[in-house]
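One protein chain omitted, others in place.
A, B and C are the chain letters, set down in written order, and residue numbers restart from 1 in every chain.
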Amino acid sequence: MEDTVEDLYQQLIMERARAPHYAGRLVRIDGEAEGDNPMCGDQVHVMFASGDGDVVQEFAHQTRGCAICIASADLLGDVVLGRHLDEITSTVDAFEEMIRTGTRPTRSEFDKLAAFAGVHAYRSRRRCATLAWQAARSAIIRMMEAHHG
Amino acid sequence: MEDTVEDLYQQLIMERARAPHYAGRLVRIDGEAEGDNPMCGDQVHVMFASGDGDVVQEFAHQTRGCAICIASADLLGDVVLGRHLDEITSTVDAFEEMIRTGTRPTRSEFDKLAAFAGVHAYRSRRRCATLAWQAARSAIIRMMEAHHG
Amino acid sequence: MSVATALPGLDVERIREDFPILAERVHEKPLVYLDSAASAQKPRVVMDVMARTMEKQYANVHRGLHWLSERCSDAYEGARDRVARFLNAEREEIVFVRNATEAINLVSYTFGHTALEPGNAVAVSQMEHHANLVPWQMLRDARGIELRIVRVTEAGEIDFGDLERVFADRRVKLLAITHMSNVLGTYTPVERLVAFAHAHGAQVLVDGAQAVVHRRVDVRALGVDFYVFSGHKLYGPTGIGVLYGKRTLLQSMPPFLGGGDMIGSVSYERSTWAEPPYRFEAGTPAIVEAIGLGAAIDYIEAIGFDAIATHERVLTDHALRTLSDISGLKIIGNAQDRGGIVAFTLDRIHAHDVATLLDKQGIAVRAGHHCAEPLARRFGVDSTARASFGIYTTRSEIDLLAAGIERLKKVFS
Partner (left out) sequence: MSVATALPGLDVERIREDFPILAERVHEKPLVYLDSAASAQKPRVVMDVMARTMEKQYANVHRGLHWLSERCSDAYEGARDRVARFLNAEREEIVFVRNATEAINLVSYTFGHTALEPGNAVAVSQMEHHANLVPWQMLRDARGIELRIVRVTEAGEIDFGDLERVFADRRVKLLAITHMSNVLGTYTPVERLVAFAHAHGAQVLVDGAQAVVHRRVDVRALGVDFYVFSGHKLYGPTGIGVLYGKRTLLQSMPPFLGGGDMIGSVSYERSTWAEPPYRFEAGTPAIVEAIGLGAAIDYIEAIGFDAIATHERVLTDHALRTLSDISGLKIIGNAQDRGGIVAFTLDRIHAHDVATLLDKQGIAVRAGHHCAEPLARRFGVDSTARASFGIYTTRSEIDLLAAGIERLKKVFS
């Protein structure tokens, strides 16, 4: 169980799984969504605050699940804060694509996210990595619809 | 297509298939039964006359089917004429056993009937050989029941 | 290569080397296998892929979380992708079943029980295999749905006049029809039938058990709603078959079998169903067989359907010509568009005797009603002998068949 780059349980993932930065609830919520995987009982709840604008100001998640699931929900936080909603959906697409193909995108936000590329090899774990991201996509689409009619 | 002993289409079978001795109907019928095999459309109707007694005096069959089916119905006639009903059922049992196992019984009436032993190797033809015999068994059981209560 | 076997487009002698069984002898004669419509022989590569899977990469699929299970799931889902490409479908539209028969029953038990209503009718043709007749009879008896039969002409083609009649009152909601008759060799004009049925508000299930072996099938181009076939007739393993269903249709259908893998979540009170195709694959699937089917498809696509169709054309023409020359021999059906299946009767010789006496010469043909009893009745016969051809069939084998028939006639003369 050496920490090779391909290794699923890189230090980053373990750190975030053990001590997530964004675990908890927001006081003010402008967008939220839940995701669950009945196959293993994983559950995630993501919350966003953006005021009246299109930029995410606050993020939190409540996640019950495996290390991959918790860490991926938490790293989502690093990616969304201070970003426009429509930028975020394209990052979510790229993240899902990476999990599906195993190929790391060149975009800079993937310096950290590349930690999850190895999940690709585990078909049955892919859902663990994408659960929070899929929830984020629904929440954000709903927020954009609310803002722009 | 040499006529080896194992060969299914021995001279005896072909003769009886081409020119059956007992094809037709009886005027007086004391017992009869039909058999059919929907898989191939084979149909057989066997008829017995025994007067008031237990000895078969007349036999006839109407058979539509393959050579094996017609010949086996016809050779049944050789075996039943002049025989007691209960003797006949035991011959029928032995005939069916021969078709199932491929082993020729030692009983003398099987000198001719042994021609059918080769049918054993053709699971899907077994029914062709036994169709008339099974019908004969039902007819005879009913005749015995009628005579003896 | 001998002249007799040099056929355009297909190097039959080389293909034959891929099929170990063709080197077998039967009753001390070389095997002449003319029963491919019942089940095709398997190329070495199919056996090898199956054995290799069990030797190197076998585990149960889905949610395995360990390496073997992940690799075996990749191979199993890869086979689904392979079938999807083969039919020009989406992977979500491909359900693995045991055989064509199960596929039709699946549609009958699900679509038949929810999309059809008492008073609706299902139409089938007179030339259906029992697999595409009996499930609809069972549905009729269970649900008060009418079953209508579209007549077949003396040539063995769909009677379009009768089709109009059957659809006239617009109560037919499903046309379930073969793509190729397993007795007459007739190809049905599926695109035309689909256009007709759709225009009359009916959906179309096509039984491709025979056709898929000989012709490229593009379910989008054909426009069919359901398409079914069996692996074992397509040079693949037994125990595996395919149901194609349009995505929206599959999504609207309730599950068929309940169990593992087909559920979303389960509680005692209520269970939710997985999305298609998984909704319809309960329990451990025929994993190794699906992978074997993928290999069979690779094999035949490498040969190519152009070559396969040409080969079939040449063989069928040769067979029709050669067999018609035999006195007392009558071929059932003579459709314009027909393929490599020839059913025939011989004057005063029962088909069973024909088959057995050909077998004695090493020639394997089938005899009976070929699981199409009402069709046999339609043509006024109890049973026929049937020769059917595969990619490994040669012209000289057809000549051997003709010679064999002449010989067996002597036994009866």
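In this section, a contact is a pair of C-beta atoms (placed from the backbone, for glycine too) under 8 Å apart; a residue touches a chain by one contact, two chains touch by 3 or more.
If you're wondering where the values come from, they're calculated on a predicted model, not measured in any experiment.
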{"item": "Omitted chain - touching chains that are shown", "value": "A, B, C"}
{"item": "Option from C:238, C:324 or C:396 whose C-beta touches the chain left out", "value": "C:238"}
{"item": "Residue of A:44, A:68 or A:92 in touch with the missing chain, whole complex considered", "value": "A:68"}
{"item": "Identified contact with the non-displayed chain, of C:88, C:120 or C:271", "value": "C:271"}
{"item": "Residue, one of C:183, C:213, C:234 or C:287, that touches the chain absent here", "value": "C:287"}
{"item": "Contacts of subunit C with the absent chain, listed as residue ranges", "value": "20-21, 24, 26-27, 31, 33, 35, 38-39, 41-42, 46-47, 50-51, 54-60, 63-69, 98-102, 104-105, 108-109, 129-131, 133-135, 137-138, 147, 149, 230, 232, 237-240, 255, 257-263, 265-268, 270-271, 282-289, 352, 355-356, 358-359, 363-368, 371, 373-374, 377"}
{"item": "Positions on subunit B contacted by the hidden chain, ascending", "value": "38-39, 121-125"}
{"item": "Interface with the undisplayed chain - residues on subunit A", "value": "1, 7-9, 14, 18, 38-42, 64-69, 122, 125, 128"}
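Please note the rule applied: only the chains that are shown with their structure count from here on.
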{"item": "Furthest chain, CA centroid comparison against subunit C", "value": "A"}
{"item": "For subunit B paired with subunit C, centre-to-centre distance based on mean C-alpha positions, whole Å", "value": "39"}
{"item": "Centroid distance [mean C-alpha coordinates] between subunit C and subunit A, Å", "value": "47"}
{"item": "Between subunit A and subunit B, centroid-to-centroid distance (C-alpha), Å", "value": "80"}
{"item": "In subunit A, residues with contacts to at least two other chains", "value": "none"}
{"item": "Two or more partner chains touched - positions in subunit C", "value": "none"}
